[in-house]
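A single protein chain has been removed from this complex, and every other one stays in its place.
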Amino acid sequence: MDPPSAAMLVEITARTLVVCLTALAISLAVGLPIGIALGRRHFRGRVAAVSLINTGMGAPPVVVGLIVYLALQRNGPFGALSWLYSLEAMVLAQVVIALPLVVGITLAAVGSLDEDWELQVRTLGVPKRWRLWLLVREIRLGLLAAVITALGGILSEVGAVMAVGGNLDGETRVLTTAILMHTQMGQLEDALALGAILLGLMLMLAGLLTVVQQSGRS
Amino acid sequence: MTRLRFLYLLIAVALAVFACSDRAEEEEGDLLLVTTTSVRDTGLLGALLTVFEEQTGIRAQVIAVGSGAALRMGRDGNADVLLTHAPEGEQKLVASGAAVSRTPIMENYFVIAGPPEDPAGVRNASSPADAIRRIADSNAPFASRGDDSGTHRREVALFKEAGLDPDARWSSFLSSGTGMGQTLEIAGEKRAYVLSDIGTFLAFRERIELESLSKPAPSLRNVYSVLRVNPDWLDPERAESAKQFEAFMLALETQRMIADFGRERFGRPLFQPLHL
Partner (left out) sequence: MSGATALSVRDLRVELQSRRGSFLLTADALDLNAREALVILGPNGSGKSTLVRALAGLERPASGHVTSAVTGAVTMVFQRPAPLAGSVAHNVHIAFLGKKLSGAERRARVVEALERFKIDHLAEHRAATLSGGELRRLALSRAFALRPAVLLLDEPFAGLDADGQAALSLDLRRAISDTGVAVAMVTHDLRRAMLLSDRIAVLIDGKLAQIGSRDDVLERPTTPDIARVVGMTNLVQGVVGEEPHGDLALVEVDAQHRVATRTAYAAGTRVWVGIRPEHLKLDIGRGDVDPIGEGVVREIINDGVSVSVGIDWAGSELRTHLMAGRGLARTIEVGSKVSLSASPEQVHLIPVRAG
């Protein structure tokens, strides 16, 4: 086949970013409030909830892909959505993968705050809305680390997005699935070009994470 | 454990791994056979190779990739013998000298499968090319391999015959770049038409609820050939093993096995031998 075209690289990269960033946004929107709620209160089911989250964090992404696949296939419980082999399915799988991570890290960050912190803020007469803002501000470094880690995880994930997305040209093909396909087809130039882009993205994220961690230290 | 002890342990483990892998190298097959996934997936090759080893003592190591990749491996001398079904590419390989012989062994027919409702009216097509034209004209979903495999090349050939651009796309055209199995799954999920080899299709038919809508025709004919890679590039032993494999595939007994293969599982044979 022909050497990789810039148009193809741009299209696949753009789609990868759209899918991953959408999944990340949803994971954050859902996961942050849950993590904060779980982190602050001590309730009877807390240990069970934390165990569940830890299990979720350890779940292999490809297994998540399998489960989402089974759920979305035409004969499956959610087959009516017709989401299999579409971007929706990929975003869904990535959300399921990233969510436990977001919740878990947020929970830990909130839990590491001083017990008296919340009381102190309350007794300073800070209204409820502002208290939430302060809380997020306190844990913002931990949150940022969570975001970067989760994004790195779903950007480099291949098994689940291949299984539920199908690597359809022009529709569900992303960096990881494209690299896999080109490698299997022996089209190493394409594979390397895409691989370089993915590596570049991951290096940027790693650099960002380092900056965040260092600023936490200074 | 102290740092030093850990280092020793690491070295010991590394050595052990290398030693084992060396042995593994020796235990590698005596013959590197490269074929396509569709051939492997039917199970025929596994059955034949068991008999081959019994008869000759030669153990073949099988690598299954797309036709394009298989031919490339032959061209680069990374295989001893090929079993593929891409006549044009195969002929080029022989012309270039990378393969010293091309021996057709068996054949079957591709099928054009699709949803039982058949919205594009493929059942009434006058030829496979016409079927493709109908699918394109009615903008029906079509799941293409998109991976330069033998099946994909056949798709392209049919497109050409239908008067379509080989890179034709219509809005519901799906190109997965994956193997036959996944492409069939996608076709099943999206209720799309698909070109498939008969073996894989039969294995997936019930699951995906698609039906074969085409009749055997010359343009769907699928010939499987054995190609021996240039013996000058190989160890003499391997070149000899390749010769024996080719002979085995032509042997009467083997051809009879091929004729029967698939009857039990699918009620009909998957291949027709060419030398009975």
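Residue numbering begins at 1 within each chain, and the chains themselves are lettered A and B in the order written.
One rule holds in what follows: a residue touches a chain if its C-beta (ideal position, glycine included) is under 8 Å from a C-beta of that chain, and two chains touch if they have at least 3 such contacts.
Keep in mind the model is a prediction, meaning the values are calculated, not measured.
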Neighbouring shown chains of the undisplayed chain, as defined at the top: A
Touch criterion as defined above, residue of A:8, A:26, A:108 or A:121 at the omitted chain: A:121
Candidate in contact with the missing chain, chosen from A:9, A:134 or A:192: A:134
Absent-chain interface as seen on subunit A, which is shown: 114, 116-117, 119-127, 129-130, 134, 137-138, 140
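Everything below uses one rule, namely that only the chains that are shown with their structure count from here on.
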Sites on subunit A touched by subunit B in the complex: 1, 73-74, 84-85, 162, 166-171, 173, 177-178, 181, 184-186
Residue ranges of subunit B in contact with subunit A within the complex: 65-66, 68-69, 72-73, 146-148, 169, 174-178, 182, 185-186, 188-190
